[in-house]
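Contents: one structure, followed by commentary.
With one protein chain removed, the remaining protein chains of the complex are shown where they sit.
And then chain A:
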Amino acid sequence: MLELKQLAKSFGEHKAVDSVSFTLNKGEVLGFLGPNGAGKSTTMRMVAGVIEPDRGDVLISGNSVISQRREAQRRLGYLPEGAPLYRDMTPVEFLKFMAAAHDLTRAERNAAIDRVIADARIANVASRRIGNLSKGYRRRVGLAGSLLHDPDVLVLDEPTDGLDPIQKRAVRALIARMAPEKAILISTHTLEEVPAMCNRAIVIDRGRIVADGTPESLASQNPGGLEETFIKLTEASESEAA
């Protein structure tokens, strides 16, 4: 459903992403891991068609983000880093805007809005201003917006960042419920979440993939578990930078 082909992007001299390739199938929930500045967000932004890659391509359900960008974007739900939202709108107004952006009909729209409000558990804040909502609620409103058009592929940049443990569990449950029907790419800093949420993990470092496997197989590479493996894989860059 989602295919990245030798994706590369530089900002000036800095190679943010250097030839990243992988394929994600329906039913897979991929934890996208890496230290800060490893190129996670840049990769996700290229997948979402927000920035254009220097080289390579991304296929979303067979549509290239380069040559058929909007066709690809119709099949994609994207939650940007920090879940940016229009603060002057209420969640319902925001969801109506998202419905308009995906050109849903009025009947589709109302059904979809009811569905995602229930899924993201934002019914009790649905008519409050987004600017007045807590970080956790805002993230869930953003998540609801990305689910509205029932996309094949979900790209979620740190969806659980800033949520309390109860909210995190709710988001994990939501992802687990959607997983069989979609291909989901999630970036996170919280390694403990990965085994609970994902059935596959990729570690990237300095714009390159350094590990790809199930969370269990990555954890078993080291007696210290996933965290030790993660640190081992990425510490080279730390020592180089220092």
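Heads up, the rule we're going with is that a residue touches a chain if its C-beta (ideal position, glycine included) is under 8 Å from a C-beta of that chain, and two chains touch if they have at least 3 such contacts; residues count from 1.
Quick note on the criterion: contacts and distances are computed from a predicted model.
**Q** So one subunit is absent here. Using its UniProt record, which name fits best from "histidine kinase", "Cytochrome b", "Heme exporter protein B" or "ABC transporter permease"?
**A** Result for the unshown chain: "ABC transporter permease".
**Q** Out of A:Gly82, A:Gly162 or A:Pro195, which residue would touch the omitted chain in the full complex?
**A** The single option touching the absent chain is A:Gly82.
**Q** Out of A:Lys9, A:Arg139, A:Lys168 or A:Lys182, which is the one that touches the chain we can't see?
**A** Looking across A:Lys9, A:Arg139, A:Lys168 or A:Lys182, the contact with the absent chain belongs to A:Lys9.
**Q** Touch as defined at the start, partner being the missing chain; which of A:Glu3, A:Glu28, A:Asp57 or A:Glu93 qualifies?
**A** The single option touching the absent chain is A:Glu93.
**Q** Applying the definition given at the start, please give the residues of chain A touching the unseen chain.
**A** 9, 11, 45, 48-52, 69-71, 73-74, 76, 78, 80-82, 84-89, 93, 97-98, 100-103, 142, 145
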